[in-house]
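Shown here: the complex without one of its protein chains, the others still in place.
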Amino acid sequence: MDIALLVLQTLNGLQLGLLLFLVASGLTLVFGILDFVNLAHGALYMLGAFVCASLTLATGSFLLAVLLALPITGAAGYVIERVVARNLYQRDHLDQVLATFGLILVIDTLVHILWGPEGMAVPLPDILEGQLRVGENFVLPVYRLVIIGTGLAVAAGLYWLVNFTRLGMLIRAGASNRRMVSALGVDINTLFTFVFALGAMLAGLAGMLIAPITEASIGMGNNIIITAFVVIIVGGIGSMKGAFVGALLIGLIDTLGRSFLDSFFELFMSTAAAETSAPAVSAMLIYIIMAAVLAVRPQGLFPPKVR
Amino acid sequence: MAGLSRTALATIVLLGLLAVLPPIFVWTGNAFYVDLATRLVILGIAATSLNLILGYGGLISFGHAAFLGIGAYGVGIPAYHAIFGGFPAVASFNGFFQVLLSTGVAALFALITGAICLRTKGVYFIMITMAFAQMVYYFFVSLSTYGADDGLVINMRSEVPLIDLNAPLQLYYLCFASLVAAMLIVRTIVNSRFGMVLQGAKGNPERMVSMGYNIFRYRLTAYVISGAMAGYAGALLGNFTTFISPDMMDWTRSGELMFMVILGGAATTLGPVMGATLFIVLEEVLQIVLDWLEPVAEPAYTALTGRDLQLEVYWHLPFGIVLILVVLFVRGGLMGLIRGRRD
Partner (left out) sequence: MKRTLATLLAASMLSSPAWAEDVKIGFVTTLSTGGAVIGNQMKNAVDLAMEHLGGEAGGHTLEVIFGDDQFAPEAGKQATDKLVKQDDVDFVTGYIWSNVLLASRNSVVNADKFLISANAGPSQMAGVLCHPNFFSTSWQNDQTPMAMGEVLNQLGVQSLYVMAPNYAAGNDMVAGVERTFAGEIVGKDLTKWGADAQLDFSAELAKARTSGAEAIFVFYPGPAAGAFARQYDQLGLADELPLYSVFTVDAISLPRLQEAGFEAVIGSRTTQQWDPTLDNAANKRFVDDYKATYGNYPSYYAAQSYDAIMLIASAVEAVDGDMEDKDAVREALRAAEFDSVRGEFRFGPNHLPIQDFYLREVIVDEDGVWTTKVVQTVFEDHQDSYAEQCNM
């Protein structure tokens, strides 16, 4: 096997994994602390992509657009929390799944009405359009490295936020003991709203980062949300570490599966059969991993200690 | 209201309408609405089967569409081989054989996945059932013989004695009779000792365990029964649409089935059917209403954007809003409304 290709595909997998981490971290934060299942998390990812695309075309700067779009997706999260989510914290997961399923329909259609069906391309500054070249076959777009870097930076930032700040302490305390946080004189509702908006911004950021590669398109969130759920289930719901490990695992498995599974299959079936079954099996792979993990560890790889 | 309870009255009215309306649709030249009614009744069976585990058992399965899909392929694959040859073990148009295959495979799938899924709890259960459904989805996507992503056209419907499934009304009444049977079966199960244990395990599993019940076995049995019933509904669906594709098993379809149960009222006999009815009717009515509204809204929209307005393609928006409002404000679904606040 070509080593350059293997390294390249590993980096591609890492990039996908970090993107998944951005989505999954928000999901696990909201689930771990608010005990709220948010299927509409993917819709916020899509919203981030569209808002960023429009702002990039309006301002001419991708970076500026991202900086402006972050608070906008945060605000969208704020509104959703106030209008819908807040009323469902005390309900069971079933009601949450159903209401946020309805939210997906609403947000998808609103985006369709506002931006039209055609999706939007996002231009990048020239400096990000180049490639990193090592040798003849090792070529990686600079922008993919930017995603890897951003993903790692956000992961580090979240680690610091949760473990070393007063806010993080409150967040951790809020997850395990709501009454105690209230007793400390902290408005738990404000804390929850903040966490929800933070989750929305993380999802939105992921959407903004992927838009220059795949374009912003309607329904893009519905693909990633299920994968993100797989990530947090594998990692252990509510665990930031689990989301990180799970995301990298799933990202690598998915990418390496797409890269090498067909050659692997050709060892014991016809080329034509391998070509059609490999994509589907590699898509199935992450669910097989998830079922296997849950069969052995019903709480995921890193179950949080509390609750 | 002497004698009949409001629930009983609602049951009589809804089933009565479902029994008499389709021929009226045909006589008035609205054959398309027979299609809608058939789809409604089939989805009603699937929702009824889901209600057994979700409503009574408290097991939130987010992968029920997989059983429906397996059932549909249980009709499509034998028919395909009966026409184009190959795989003689299953090639057949025989309706009994196909239904046996559909329900059998669905039950087996439920047994295997249920044994794994039921080890988990809460949101893990929701997600692992969904994961297995996605696996089935991608499994059928990978089967290029049966059309993969493009789906499979069923050129011949199942052959059963006395009934011609190519006649829309005969197919409809078969589905309707199946629905009534499904409702009765679930009702009987729920009122049996088995059903009592299942429901008891929903509210207080520890107590049932301490009373000596192996609740895992009870739940797994219910899961298998439910899966087999949904597989049967899938066999009907395949005969109705004469076209099957992996799309039938997408996670959003599972979500829709859950919705029907909750919308109508979980843990009630009539609820799932009520939910399926509302779901189908809402889908149609919203499109018709939006179509009416289009001339009103179009001038402003065109002036603003310069584009033509196709309002009815946006029917998901009001639909989503209705769904959210129902979850937020209508506890116990439609049946809760019908029964009133007392229970």
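First chain written, first letter: the chains are A and B, and each begins at residue 1.
Here, a contact is a pair of C-beta atoms (placed from the backbone, for glycine too) under 8 Å apart; a residue touches a chain by one contact, two chains touch by 3 or more.
Quantities reported herein were computed from a predicted structural model and do not represent experimental measurements.
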Out of A:N12, A:T73 or A:T150, which is the one that touches the chain we can't see?
A:N12
Which residue, A:L34, A:C52, A:A85 or A:V122, contacts the hidden chain when the whole complex is considered?
A:V122
Per the whole complex, from B:N94, B:T145, B:Q199 or B:T242 the residue touching the absent chain is B:T242
When the complex is taken as a whole, what residues of chain B touch the one chain not shown?
10, 13-14, 17, 21, 25, 28-33, 35, 141, 147-151, 153, 155, 241-243, 245, 247-248, 274, 277-278, 281, 284-285, 288, 306, 308, 310, 313-314, 316, 334, 338
Chain A positions in touch with the non-displayed chain are 2, 4-5, 8-9, 12-13, 15-16, 57, 112, 116-123, 129-131, 137, 139, 141, 143-144, 210, 212-215, 217-220, 222-223, 255-256, 258-259, 262, 275-276, 279, 283
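In this section, only the chains that are shown with their structure count from here on.
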Chain A and chain B: spacing of chain centres that average the CA atoms, whole Å:
31
Mind listing the chain A positions that touch chain B in their complex?
31, 37, 39, 84, 87-88, 93-95, 97-99, 101-106, 108-110, 112-113, 116, 222, 226, 229-230, 233, 237, 273, 276-277, 279-281, 283-284, 287-288, 290-291, 294-295, 298-300
Note: in the complex, chain B contacts chain A through residues 54, 60, 62, 116, 119-124, 126-128, 130-132, 134-135, 138-139, 141-142, 144, 148, 251-252, 255, 258-259, 262, 307, 314, 316-317, 319-324, 327-328
